[in-house]
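Of the protein chains in this complex, one is absent; all others appear in place.
Moving on, here comes subunit A:
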Amino acid sequence: MPGASSVEIRKVNKHHGQFHALKDVDLDILPGKVTCLIGPSGSGKSTLLRCINFLDEYESGEIRIDGQLIGYESPGGRKMPARKLREMRRSIGMVFQQFNLWPHMTALGNVAEGLMRVRGLPKAEAERRAKNALEKVGLADKMANHPSRLSGGQQQRVAIARALAMEPRLMLFDEPTSALDPELVGEVLNVMKTLATEGMTMIVVTHEMGFAAHVADQVAFMEQGELVSVDVPDKILHQPKDPRIKAFLRTYHERNSF
């Protein structure tokens, strides 16, 4: 994908109140690559993901998208002006566990909204592009539905279309399938796989180890706010050296075996 973003994360720290949620996190993401973030609950995966588009404000360290620092004017400096931040966010798509569609708008309205309010496109053009985005996730026939008339899997695909319509160069996914019934997980993962083959830079917090094993270029394991290890999927998922990763995978396998 032309213009896929790179992300550099350097010594990032973040507190939630007193709680040290990210501890000196380092991570590099190359353009067009898929990175899966795994780790136990509360390890800071969502926090790290949300720092990348500055929904969560990290306190020290640097996060750079294509070399450009996000959130601050300079490392350790003043906050970046809201306008500048919005501009950077335009090219970073985010997909949430709870979909977070706007319930008072149709699927088409949800996707067109950003194109109109952020990109400033006229309604007709915004809706044309929104239709394309919905087609891409296989929902052209549902565009007039409100979220309350869509299944969970369909809602999540609309949410992906909403992000894609903005033509992002980086996509962040926070457990995109965790709120879905098992039979609806596949349709969402398929859309994500397609996106990966097209060369989108993707960072995916997930408990879908199959997706991590088959689609990711690298897997990063977090625990207690630390980025313990990052490597190719096979090294993390099948030949883990760190006892913490072993323990995590053991509980994962126990939970999923029957």
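Please note the rule applied: a residue touches a chain if its C-beta (ideal position, glycine included) is under 8 Å from a C-beta of that chain, and two chains touch if they have at least 3 such contacts; residues count from 1.
Keep this in mind: contacts and distances are computed from a predicted model.
> So which of "Amino acid ABC transporter permease", "Carbon monoxide dehydrogenase large chain", "Nitric-oxide reductase subunit C" or "Competence protein ComFC" is the UniProt name of the chain that got left out?
Per the UniProt record, that chain is "Amino acid ABC transporter permease".
> So which of A:Gly39, A:Gly114, A:Gly153 or A:Pro233 would be touching the chain we can't see?
A:Gly114
> Among A:Pro103, A:Pro122, A:Gly186 or A:Gly210, which one touches the chain that has been omitted from the display?
A:Pro103
> Just checking the interface: what residues of subunit A touch the absent partner chain?
Considering the whole complex, subunit A reaches the absent chain at 53, 55, 82, 86-90, 92-94, 96, 98, 100-104, 113-114, 117-118, 146, 148-149, 159, 162-163, 166.
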